[in-house]
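Quick notes on the structure that follows.
Every protein chain but one is kept in place in this view of the complex.
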Amino acid sequence: MSGAQLNEEIMKTIRDSSDTDKAVKDFVIALIYEEIKDPSKWTEIYKKKIDSFINAMEDK
Amino acid sequence: MRIDSLTMNNYRQFKNVDINFNLAGENDLHVVIGKNGTCKTNILNAINWCLYGDEPHFSKESQRLPILNVEAINNTNDGHYCSVNVMVYIKTNQGKYMSFERKAKYKIQKGDGKQPIHQGTEFQVEATDDDNNTKLFSDEKADKQVERFVPKKIREFFFFDGERLDHYFKEATAQNMRHAIFNISQIDLIERIEKRMVILSKELRSEAGKQNPAIEKTRESLENYENNAEELVKRIEESTKQIGIAKEKVKECEDNLKGMPDVEKLESERKKYLNDRDQKKDNLKEKFKQKNSILFDYGKIINFWRPINQVIEIIEDKISKKELPPNIDADLLNKIYNSRICTVCGTKLSEDALQNIADLLKTFKLSKLISIELLTSLSPLKALKDKIEGFKIDIEKVKRDIIQYEKDLAEIDKKLSNIDKMLSGYDENKIKQNHIDRKKWELILEIEQQKVGSFKLQLLAFKKKIEELKKELEREIGREERLKELRKKIEFCQKAVIFVEKIKDQIMDQTRKKIELRTKEIFFELLWKKGTFKDVEISDSYDLTLIHALGYPCLGSVSAAERELLALSFTLALHEVSGFNSPILIDTPVARIDEEHRENFGNAFIRVSKNKQTILLFNPAEYSQEISNILDDNCSCRFASKLMTNEFETTLEVL
Partner (left out) sequence: MAKDRDRLFMDKDDRKLYEKLEDEDLFKNKSRKEHFLYAMAIGFKCNVRLPLESRDGLFRTTDLRPEDESLIKTLALISTENNLEILSNKDEMYTIAEEYAHGGIRLIIDRIDSTPFGAYELHCEKDLFDTFNALNIE
């Protein structure tokens, strides 16, 4: 368990942000969800997330 | 929140010093006049050491000396142990008590140049709830409690050297402001993601990059707990002794006061008001519980008001279309349609009959199960809807009650304060002194009783742990055993970094605007020269501008006193916006202010202390006649340090 928790202000500001790609927003939200698990191997997790988001964008 | 008392045992020059920051009158203002150089600063350090485990305000003189009191070292035999501990007692906004205690143990070595050897440090927090239950916190949990008193990363705005007020808007203003605003915006998580994304972006670019130590451990732990338990027993004894003395003294004072006829009447009134106050406090506590219950219950349902309405509409629509309640079971129809046999008479169905069933199925879309679920939800949903709509009525009623009780309590306090004034206003010095003494001993009694209660609880926990460790030790001894693709990634990372930065800036911007507004309001409220200035602005690049009444920026040309007042206002605004109404402790608060403005600054502190505990640490030269004229009669407590003849020990005297 990490010390970091979900911050309401941050989540709201991200969701309310209108001039950003949905994919980028979702990507950052996904990273937040990962961060609260306090990933020790964050580099691998971030790389996998980047790959999956880029693949999802291409599939569309 | 306020600091109730500070206890220092064997901490630097303070061998056994208790500072009780008693609130007397309407100003929660406390003055400590430190006669020798390091005394004041070490009070600042003691609080920091207790809460955060470090001493950020060091003088060269202190650095050469061990944290452990020199006299205590001298009195301890070679090879024996000696501890330093600092306790900060606080009272929260709800009147609950908490104590923070840090203790470090040392092994003493005698001989030239030999320093005590640090054996370990413990930090513990105790919290007492409404029902006088005490809870103990240690390790990370204890640190988290400190974060709810004064968070470590913003402590510099609560406990600081007055010099920073002078420097704050002189040098690196924008950096200072940005740093402060960043720290209270709570964006660490997003900052970490940004940093990691930046590292990844860079990476992507460089690609285009003892016998049985377990037993010994348990044994040490057990010994540690046993020593702590022993120490606690001693402290319980000491406090029990103090309770006895205090009780006796209170009685002595009461007896002395009883002989005085007028005093007797006032005394009986005082008792009656004290009882009334206790009763009202209990009632108020109950109302707060009711309010919390309302907040919880509505917090659970209020966000569902729109969805509930939608679902009610769906159900009512189905009822009006006669889809509800179901008179034909869609599941049964499906079964008949699929088997092509009538479940009633067992005959095979014709094509026409099948068509009829298919048509019927189109009409009755809902299965029996879904229909029941919908129908049984209607009434509870309507009840929830009605409840939500009554939120304001419910909450406002309890709030009105709370306000009334608070008013009643303030009224009682006022009456008590008048009685106290009358009692201490008697010509006979003896009566006055008895009254003052009784209050002092009543407070000591309360504190010592609280200490004993918590020590006993602590002892119980230690004993339990000792038993566990003994069993564990027995068991252990008994056992003895990855270039196109890359570009896309870089671009994506960049977009994410930009987005994260944007989010960070937006959040900080909101904080900046709140602080700008409050800094301005506080500055104009505290300012003695009304009409000289017009505005205070914090630009989006975090530059602070003070606007003269004639419209030009004038921060560079104002007096030190005005500049420091602006820094103080900014600091207080930070307190408010961060939500931490914790005490402010300033070492050498007016050292750089000319005599002409000291009186004004003193008055500003008095105003601040009406809503916030303010502890000011002066040196005698700084506590000049001007400041003394203003503060002497307006502060709750004044203390002066006194160096003992052995020169290793400083005590504090109440003035």
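Lettered A and B in written order, each chain numbered from 1.
Methods note: a residue touches a chain if its C-beta (ideal position, glycine included) is under 8 Å from a C-beta of that chain, and two chains touch if they have at least 3 such contacts.
Because the structure is a prediction, the values reported are computed rather than measured.
A.B. asks: Who touches the missing chain here, B:I308, B:I336, B:I357 or B:I419?
C.D. replies: Residue touching the chain left out of view: B:I308.
A.B. asks: Out of B:K35, B:H80, B:K114 or B:K300, which residue would touch the omitted chain in the full complex?
C.D. replies: B:K300
A.B. asks: Can you say which of B:S239, B:S582, B:N600 or B:Q613 touches the chain missing from this structure?
C.D. replies: Candidates B:S239, B:S582, B:N600 or B:Q613; residue touching the omitted chain: B:S582.
A.B. asks: Tell me, which residues in chain A touch the chain that this view leaves out?
C.D. replies: Looking at chain A, the ones touching the missing chain are residues 1, 5-8, 11-12, 15, 33, 36.
A.B. asks: Determine and list the chain B residues touching the chain excluded from the picture.
C.D. replies: Per the touch rule, chain B residues meeting the hidden chain are 1, 92-94, 96, 98, 135, 144, 147-149, 186, 288-289, 291-292, 295-296, 298-308, 310-311, 314, 366-367, 369-370, 373-374, 376-377, 379-381, 383-384, 388-389, 391-392, 395, 579-582.
Note that in this section only the chains that are shown with their structure count from here on.
A.B. asks: Which part of chain B faces chain A closely enough to touch in the complex?
C.D. replies: Those in contact with chain A are residues 140, 186-190, 192-193, 196-197, 199-200, 203, 482, 488-489, 492-493, 495-496, 499-500, 502-503, 506-507.
A.B. asks: Given the complex with chain B, which residues does chain A contribute to the contact?
C.D. replies: 3-4, 7, 9-10, 13-14, 17, 20-21, 24-25, 27-28, 31-32, 35-36, 42-43, 46-47, 50-51, 53-54
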